[in-house]
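Every protein chain of the complex appears in place save one, which is left out.
Right, chain A next:
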Amino acid sequence: MTMASDTQMTQTQSRASQTATAKPTNWKRIFGLREMGVYYALLLLIFVLTMITTYLGQENYLSIQNLTNVIYQSSLTSIMAVAMTVILITGNFDLSVASVAALAAAVLVGNADAMGFWPAVALAMTVAMALGLLNGSIVQFVGINAFIVTLGTMTAVRGLVLIYTDGRSLSVKDPGVIAQMKAFESGKNDVFLLVVAAGIVCLALGIGSVIKSRSSGKSLRPAAVGTVIGGVILLLLALASGGELVVRTPVVYMGIFTAVVWFVLSFTMVGRRIYAVGGNSEAARLSGINVLRYKLMAFVLCSGAAGFAGVLFASRLRSINPAGLTGAELTVIAAAILGGTSLFGGAGSVIKTLAGALLLFSLTNGFNILNLGANWQGLIEGIVVVVAAAIYTVGNQGRAKGH
């Protein structure tokens, strides 16, 4: 039941245009470091790397070949980081993703020969999601902090991997399974049309929203501006590719997964409630939201995404080393933090997380290209994460003072 009758609506609109004159679009905020910092950082890094490679006379960094390569390298981490963003938004935390991914990979490799590829994938995903449910249940029903619980399960699940593999590498022997794994992971797809279509849709939606707020005299929303820019970038990418944009299958999975999560978070009731649950879980509960369900679902999603990443990882290598993916959870969390996700819940964007993951992998990639040696890499990555966090924190304080 809405209380707004037609006459009231017109009144509302006229009021809105009055207030709009008093409150113009805050361009400074939309393009400020707080909102856009991670994109600036990514662009800056790409620019610097391009300059250096050009100067050194190496192969152009900005080639489609290299860019798609970076995206491919980041795809597993990105999938986990997108799910990590969701769990961080609900105010929880999951350190166990890399261990869960490794276990899923081990389960897949260990069973694929005997039961076939797809049943083994189903089993691996089930194991992963069950672990997510376990994590979530301990956190929500026993009431232990998620950091501690998943610190424990991270170690315990890694132990399970060792027990399951008996400390040795497992590999797939069956040629049929190997072929299926190749098809599942290593296929190449021309996504030119997809990118063009996505670019046009974003551009159209964004421009539509801009025109709408212009005509009704309201201030522009950051989301509208962001959609326009995103559309332009996608179209530029398509243009630069010259009609053929071939990416590996994991990139497609990552793109689809990110798009679905982004859509759910941004445009659905479920997404709104996820933010509310993280922003103030008691207020959400007293507004009639089943907080427990959303928090549990986030754990299951996070472990499910980890399981899927593990399946891709196993399919890529067609074998699993019990120490595989060790430490990946830190990269995953770093990507989410670089994307401005709040560790206290209630705020975060999967697109920015994606940019954060790309930033980290561009750094790695740049180190490789420039032959700078891996010794420096950890130091630089660490500094980047802390500087990003500092910018978000200081940016937030500045905003609070401004009001």
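Everything below uses one rule, namely that a contact is a pair of C-beta atoms (placed from the backbone, for glycine too) under 8 Å apart; a residue touches a chain by one contact, two chains touch by 3 or more; residues count from 1.
Everything that follows uses one rule, which is that contacts and distances are computed from a predicted model.
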| item | value |
| --- | --- |
| "sn-glycerol-3-phosphate transport system permease protein UgpA", "Transmembrane protein", "Sugar ABC transporter ATP-binding protein" or "Thioredoxin family protein" - which is the UniProt name of the missing chain | "Sugar ABC transporter ATP-binding protein" |
| Selected from A:Val149, A:Leu170 or A:Ala276 as touching the chain missing from the view | A:Ala276 |
| Of A:Val225, A:Val251 or A:Ala284, the residue in touch with the unshown chain | A:Ala284 |
| Residue of A:Ile178, A:Val232, A:Ala347 or A:Ala389 in touch with the missing chain, whole complex considered | A:Ala347 |
| Where the missing chain touches chain A, by residue | 1-4, 8-9, 12-13, 15-16, 19, 22-23, 212, 218-219, 221, 267-270, 272-273, 275-276, 279-280, 282-290, 346-347, 401-403 |
